[in-house]
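Now for chain A:
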Amino acid sequence: MAWKTIDRNEPVVDAGATPVLTEAIRGKIESFFPRYPTKRAVLLPALHVIQDALGFIGWQAMKEVADLLEIHPSAVFDTISFYTHFWTKPRGEKVVTVCRSISCELLGGREVLEAVKDHLGIGEHETTGDGKYSIAVEECLAGCDHGPCLLVNERMHKCVKAADVPALLADAGNADHGLPRSDLFDGPVVDDDRDDGVIASTSDVVEMQDSN
Partner candidate 1 sequence: MDWLIEQLKDQLVFSVVLSLVVFAAIMTAVAYCIYFERKISAWMQDRVGPNRVGPLGLLQPMADGAKFLLKEDIIPAFVDKPLFVLAPAFALIMGLAGFAILPWGGMVDLDGDGVVDVMCQVADPGVGLLYLLAVGGMAVYGVVVGGWANNNKFAFLAAMRATAQMLSYEIPMALVILLVVMTTGQLGLDDIARSQMGEGNLWHVCHHPVAFFIMLVTLFAETNRTPFDMAEAEQELIGGYHTEYSALKFGLFFLGEYAHMIIGSGFVIVLFLGGWHLPWVSFLQPEATSVWAMLAKMSVFATKIAAFLFLFMWVRWTLPRFRFDQLMRLSWKGLLPVCLMLFAYVTVLLYLGRQTDLMWTLGGNGVLILLVLIVAGTMGVPVSGRQGNLSTLPWEGAVRAR
Partner candidate 2 sequence: MAKITIDNQEIECRDGIPVLQAALEAGWDVPHYCYHPGLSVVASCRLCLMEMQLPHPKTREMGWAPKLFPSCQTPVKDGMVVRFDSGAVEQNQKACMEYFLLNHPLDCPVCDQAGECHLQDYSYKFGESESRMHDQKQVNPKKDIGPQTLLYSDRCVMCTRCVRFAEEVSGTEELCIVNRGGRAEIDIFPGIPLDNPMQGNVVDVCPVGALLDKDFLFKKRVWFLESGDSVCPGCSTGCAIRVDQSDNRVQRLKPRYNPGVNEWWMCDEGRFGWKYVHDVERVTRPRLRRGAEMETPAWESLGEIVRYRFEQQVDRHGAAKVAVLLSPMMACEEAWLLAKFVRELAPDATIATGFVPMVGEERCFPVGCNADDAKFVIRREKCPNGRGVELVAEHFGGSTCDFDGFVTKAGEGAFEAVWVVGGYSEEWVPKALATSLAKIEMLVVQDMFESALTGEAELVLPACAWVERDGSFVNHAGLIQPFERAINVPDGARRDGQYLFGLAGFEGLYSGARVRALMAEEMDAFREIAEAPRQPAHQH
C-alpha cells in the first residue's frame, strides 16, 4: 500500500537473539510466583524488576517476560504502555519530566517544555545522543499551586520559567538525586551497539497546538 500504513506484522524481535532477561532477573521474577494466584498477576512486579535491571523494557524483554508468565506478548505491551513509569527504550542519566496538566499548562508549561526540547535538541520521550538526558512528560507532578513544574530525576523544580531552563538543567545539584539502580543492573544506560535501539512506538501524538 502506497498510502501510509504502519506494517505491524513485521517482527521486531529476532527469534534467534540472545535473551535479554538474565538468569538473575528470571530468578527474581519467578520468586514472586508463590505470592500471586496466577502467573499473569506477577506481570507488574516482573516489569519493575526488569526496568530496574535493564533501565527499560524493550520488545525482546516484553516477549521474554510474556513467555515466562505464559501470557500473550500483547498483554505485556498493553500493560507497559498504560504506565508512564515504564520505559520501552533506553533512558538517559537524567530524566527531565515536564508536567502537562492543566494548571502547569495555564501557567506556561508548554513554553517550558519547548525550552527543554530546544535546549536538549530532542523530542518527548527521547534521549540525547550522549545518554545524559531524556525528556518525559507527565500528567501531574502534584505541584499545581506552583506551576509550571519540572522534575529532573527526583528533584522537583517549581515556578519554572522558560528562560531558566538552561541554568536549571546545568545545576549540579540535580546529580544528587540519581535514579535508583537495582543491584541486578549490569549494563550501560545506552546500548551503543543498537542504532535501531529506538523502538518505534505506535503512538503518534500530535500535540494540541494553539489554534492561533
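Going forward, a contact is a pair of C-beta atoms (placed from the backbone, for glycine too) under 8 Å apart; a residue touches a chain by one contact, two chains touch by 3 or more; residues count from 1.
Candidate selection criterion: all candidates are chains of the complex that A comes from, given by their letters.
Keep in mind that what you see is a predicted model, and the values were worked out from it rather than measured.
Undergrad: Mark the candidate that touches any copy of chain A in this complex, from 1 or 2.
TA: Result: candidate 2 touches chain A.
Undergrad: Considering the complex alone, what residue numbers of chain A touch candidate 2?
TA: 1, 3-13, 59, 62-63, 71-78, 81-84, 200, 202-206, 208-209, 211
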